[in-house]
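The complex is shown incomplete by one protein chain, all other protein chains being positioned as in the whole.
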Amino acid sequence: MTAKEAKAQIRPNRHAALGLSDGDLLEMYYYIALARALDERMWVLQRAGRAMFVISGPGHEGCQVAAMWVMDKKKDWFVPFYRSVAACLVKGMTPSDLLLGLLAKAVDPSSGGRQMPGHYGHPGVKILSTSSPVGTQYPHAVGIAYAAKVRKTGEVTMVSIGEGGTSQGDWHEALNFAGVHKCPVLCVVENNFYAISVPLKLQMAVDSVAIRGAGYGMPGVSADGSDVLECYRVAKEAYDRAQRGLGPTLIEYRVPRLGSHSSDDQQERYRSKEEIEEVRRRDPLVTFGTYLEEAGLLTPDRRKSIAERVKREINEATDYAEKMPLPDPASAARYVYWEGD
Amino acid sequence: MPEIRYIDAINQAHHEEMARDERVLVMGEDVGRKGGVFGATMGLHEKFGADRVIDTPLAESSIAGVAIGMAANGLLPIAEFQFADFIHPAFNQIVSEAARMRYRSNNAFGCPVVFRTPYGGSHGTALYHSQSIEAFYAHVPGLKVIAPYTPYDAKGMLKTAIRDPDPVLFLEHKRMYRLVRGEVPEGEYTVPIGPAVVRRPGTDLSLFAYGWMLHEALVAAEQLASEGIDVEVVDLRTLKPLDTETILQSVTKTNRALIVYEDNRFCGYGAEVAALIAEEAFGDLDAPVMRLAAPDVPGIPFSKPLEEWFFIDQEKIATAIRKLAAI
Partner (left out) sequence: MAVEVKLPQLGESTYEGTIGKWLKQPGEHVQRYESLVEIITDKVNVEMPSPFEGTLTQILVPEGQTVPTGTPIALMDTRDEAGVGAVAAAAAAGVGSRPAATVTSPVATQSAPTTGERTRLSPVVRKLAEEHRIPLSELEHLTGSGSGGRVTKDDVLAYVATRHRATPGSPVAPVSPSQAPGLGDEVVKLTPLRRSIAQRMSQSKREIPHAYGVNEVDLTELVRWRDAHKEQWRTQAGVNVTFTAFFAKATAEALRAFPFVNASWHEDGILLHKTINLGMGIALDDGLIVAVIKHADQKSVMEIARELDALGRKAREGHLGLDDVQGGTFTITNPGVFGSIWSMPIIVPGQAAILATDAIVKRAVVRNDAIAIRDIMHLGLSFDHRIFDGATAIRFLNHVKARLEGARPAEAALGDF
């Protein structure tokens, strides 16, 4: 065996077994990088006083990209929560779309500037409009899935929430209903161990959200949010179940929360420096990048070109969004009720 | 023309709309196998099956929330809450989500859901099977609230609500289910949501009411007619959006206004009607705008004498009319 062959033998290739091509992986990496860059740009804009508020999901990108990768981007439904930056990008929203929302511009697809940033929605790519009361979106997703079942459309729905939201009554009611009626829905929980400042052990009496699946008649699985391929694997299994009419799956992704809750929060006040450092090591951008490097896919050139592409796209999106006008107050009273469109 | 009960009118509306449009379904506790605890959804489960007539878990918030999701994905759900008293867990879903869906998404998504629930006091219904909730929900922009009185209106307006692209809260007074009868034509018809109707024209005083209070008011009006006071009784029917034109027209004619509602008085629905009249018909008023409503205690007490103290009946309405007419 040559040295090359030997090297090839130890090169990790978990993704092939999962049905993912090299191209898939590079694209997934691109999305993670894009999401991160967008995230960082949003924070910069907020700290620079150009945006009022920002809430995002650094650290969540890996599991979101992985889970969304299993979905049919055009046909299926997604019900996000406020950290779903990466997931929305994969589903089909663009960086411009998100920045228009951040800057509350008139052509913001989520809400026309009517909602705070982070309240994603886009009818064109079948992302349901979301609100601030945490947990309300879960019954919505179950309803969408039920409709798909009854109408026999074949659509699968994914809904996402933080672990704090799983304490809400709505979350439990939704899972209960989904379990009873075997709704084709992926119930994703992105557990980053903090609900703003409240740590997991004060949020629930169990160590993992996944155990609750049994209570609602569905499998509950847990995956390391830093292991993108594992995240993909569990999502794929859940998707297959849903497609085969076996109903919902509860997926817990344990992810590192790299930043504060939002621009109104400062995590240094309740998280130690050591902990924040430790968590950074589990950054999926880093861990997935490492896997791709080891798999020989992410060469320095590719890394650089991806970085440049991402930078360019974010810059273009920022320029575009900043130029767009703010909403006209004359439009503020519209669409309380259906207006006949 | 056949004469049917209020409950039958509601049942017929379900049957017709579900047959007419396969997207319509009904969900709630006991709506399927039992046909509803009052019988409102009788016969639907057998005819349309379990997929479209869903016996939900005992979880009001998800009854509303799942319905909202269904409506986002091409269905037209009717979500029943067994008693209006139990709708409060769904308040968040109805008020924060359903009512705001269209506005917050800048018209990207609507919410064509009908929320149906029996409300109001009957004998022995006590604190938690008798509440009026219209004040809470009529307050929210984006939601429509209706409280028809006649079986004709109940059927016609429920059909309209089911076809409405916006969320509608349908308040059915439980006392009327079997007590109120009326003629309902056999063919297809709807009644629009919005317009109020003058049930009894009069010249001396305008009385505005809805639901069971309308029933009592009409009896009181006949009694007062024999005393020489000619009361115009207006059935509001739709609480939101409010038919301001009919209300103001009536007050311009009679110059005196009495609003009767069976909810607690303070911040009740009638306060809005009173404010409207005071603001827009001030120049035509010959007396202060008066409200007759229930005492401000947290619910209808159960024991008969307590219950009677609380209830507004035709005698109390008649007394209020006389008092206003004498000013």
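Lettered A and B in written order, each chain numbered from 1.
We take it that a contact is a pair of C-beta atoms (placed from the backbone, for glycine too) under 8 Å apart; a residue touches a chain by one contact, two chains touch by 3 or more.
Here the structure is a predicted model, which means the values were calculated and not measured.
S.K.: Just to confirm, in the complete assembly, which displayed chains does the hidden chain contact?
M.R.: B
S.K.: For the chain not shown, which residue from B:Val37, B:Ala126, B:Leu179 or B:Ala287 touches it across the whole complex?
M.R.: Checking the options B:Val37, B:Ala126, B:Leu179 or B:Ala287, the one contacting the hidden chain is B:Ala287.
S.K.: Provide the residue numbers of chain B that touch the chain removed from this figure.
M.R.: Chain B touches the chain not shown through residues 255, 282-287, 326-327.
Simple rule for what comes next: only the chains that are shown with their structure count from here on.
S.K.: Within their complex, state which residues of chain A touch chain B.
M.R.: It is residues 77, 79, 108-112, 114-115, 119, 121-123, 128-129, 131-133, 136, 138-148, 150-151, 153, 155, 169-170, 173-174, 176-177, 180-181, 334-339, 341 of chain A that touch chain B.
S.K.: Under the stated contact criterion, what part of chain B meets chain A in this complex?
M.R.: 25, 51-52, 54, 56-57, 59, 61-62, 64-75, 77, 89, 92-93, 96-97, 100-110, 141-142, 144, 164-166
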